[in-house]
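Single-structure report; data block below.
As you look at this complex, bear in mind that one protein chain is not there, while each of the others sits in place.
== chain A ==
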Amino acid sequence: MLSMKNISKVFKTDLVETHALRDFNLEVKEGEFVAVTGPSGSGKTTFLNIAGLLEGFTHGDYFLDGVNISNLSDNKSATIRNEKIGFIFQGFNLIPDLNLAENVEVPLRYRGFNSAERKRRVQHALEQVGLAARMKHLPSQLSGGQQQRVAIARALAGEPRFLLADEPTGNLDSMMARQVMELLEEINRAGTTIIMVTHDAELARRAQRNIQIVDGQVCDFTMYQHGAVADKPHLVAGDKRAVEPSSVEAEEATS
């Protein structure tokens, strides 16, 4: 699904070169729910941006869903983002001038769907997050948790294979954070691959797989111990594609 080999990313400014990612290696399989943790400034957002085709990288190879991402045109990247990837941001990033339905509709318009199809998908996506009744509201009329659910609806409306979330619960209280997390788990159970950056160790632990980025590299690479997985029976039961420990070990060896 996602394969990064020896990816490096250097930010050059007048004075300094920042190596945000260095020899970064990662494989994510279809249907996985990966939680990414790590200290601030370690390169988590950079990794997510590269994974989501929001920015390019300096060296290395990146394949997403079999497509070589290294030399894509700007238009092609936009199309892949639009069709295959859903984004969820820490700050929700809803467009304040548009009501909820119009916000969810944004990527669908870029997709070129006709108005009936857009309407159907907006309705369905907002129903999934439980906000269909408030379609005509503006984002400012909602709580943070509700706004993030709208953002999730927007990410889901295009039925992406791949959901990227950068600290989706970072601006939410723990109650709302849990609701959002449950929503993401539900989406993952339905088959969507999710990579989520988070600061919240408790939420990270609920993911099927944890990786840690330290200083621009995948440092610690742990599969949840069987005991911990047993704490979350729904995940094991619901997800047939749970990663086998053996394959994780194999990956660990290459990283």
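A few comments on the model shown:
Definition applied: contacts are C-beta pairs under 8 Å (C-beta built on N, C-alpha and C of every residue); 3 or more make two chains touch, one makes a residue touch a chain; residues count from 1.
Simple rule for what comes next: contacts and distances are computed from a predicted model.
Chosen from "Sulfur acceptor protein SufE for iron-sulfur cluster assembly", "Sarcosine oxidase subunit alpha", "Cysteine desulfurase" or "FtsX-like permease family protein", the protein name that UniProt gives for the omitted chain reads "FtsX-like permease family protein".
Residue in contact with the omitted chain (choice from A:Glu83, A:Glu159 or A:Glu186): A:Glu83.
In the complete assembly, the contact with the undisplayed chain comes from A:Asn93, out of A:Ser3, A:Asn25, A:Asn93 or A:Gln123. What chain A contributes to its contact with the hidden chain is residues 45, 48-49, 52-55, 74-75, 78-79, 81-83, 87, 89-91, 93, 95-99, 102, 105-107, 109-112, 138, 154, 158, 166.
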